[in-house]
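The structure follows.
Removed: one protein chain of the complex. Kept in place: all other protein chains.
And then subunit A:
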Amino acid sequence: MLASILASGLAVGAVYALIGITYNTMFSTSRVMSFTAGQLGMLGGVLGSLFGLRLGLPWPLALLLTLAAGALVGVVTEFVAVRPVLRSLDQHLYVLSTLALALMLQQVTAITWSTEPQPFPRLLGGFGEDVLDEKFWLPVAACALVVAGLELLYRRTLVGHAFLAVAEDNFAARALGLPERRLRVMSFALAGAVGALAGYSGGELLLAFFANGPHLNFYGFIPVALGGLGNNRGAVIGGLVLGLFQQAANFAVGGIFASVAVFTMFIVVLLAAPQGLLGSATARRV
């Protein structure tokens, strides 16, 4: 029992962590928290099922197409919901513009795909059983891969350094001559791919279901909020802890009370530490 709680907890936790990284990647270059993060996860599952099962493509190709589609959605988010808002005076409007786009994505999926959960294809098959089944370790592996990849990107590449510069101080970065806007678009593409990977790797757990978006939005946001905005390490730790907590509560008191428990914990911690447990202090106001 403990093993299965651990396995499923780490698996969903890894998906939450990946969605958290999606939020962070978009936030770092734009200071925007986008409601499309969860929808990207949803699309990862739906598109994976579409390409892999309905169209019967081999899984590496299906994965590639899914990631590309995710990146495209990321770029569209930047152009449609983020860029116009960053230009306006009241930048908090991003909450509304990204919410609108997220809902549009969800509704289009509901109508053109299905309103019922659809199966997701087995990817590797016959490789590990029970708690070592691929559906449990795939998300964890994907998460580890993304974290390692991002680390490499940020530390070893010029583009990564540029990302960090914009995240640190985008005025200064622009003054240095960095193409801030193009970097922002690139970071949204990257975030889109990460979000889609979250849904794809967790496809066998969460299935290809149009309503996964809000769920992932919320559970992916919790680790970000608790770990502090823009803090990927916080998101990964927070995501895994959240996944374990949720699965343990699920087992101990049942699904609904588990949701209530998670929600209550989230609110209480956030009210006690609005900047997150690993976040930094507020900006000055006067």
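Keep this in mind: a contact is a pair of C-beta atoms (placed from the backbone, for glycine too) under 8 Å apart; a residue touches a chain by one contact, two chains touch by 3 or more; residues count from 1.
Keep in mind that, in the parts below, contacts and distances are computed from a predicted model.
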Hidden chain of the complex, named as in its UniProt record, picked from "NADH-quinone oxidoreductase subunit F", "AzlD family protein", "Methionine synthase" or "Vitamin B12 import ATP-binding protein BtuD": "Vitamin B12 import ATP-binding protein BtuD"
Touch criterion as defined above, residue of A:6, A:53, A:72 or A:103 at the omitted chain: A:103
Full-complex contact with the absent chain, from A:72, A:95 or A:144: A:95
Full-complex contact with the absent chain, from A:6, A:57 or A:80: A:80
Residue ranges of subunit A at the interface with the undisplayed chain: 33, 80-81, 84-85, 88, 90, 92-93, 95-97, 99-104, 106-108, 111, 214, 217-218, 221, 225, 255-256, 259-260, 263, 266-267, 270-271, 274, 285-286
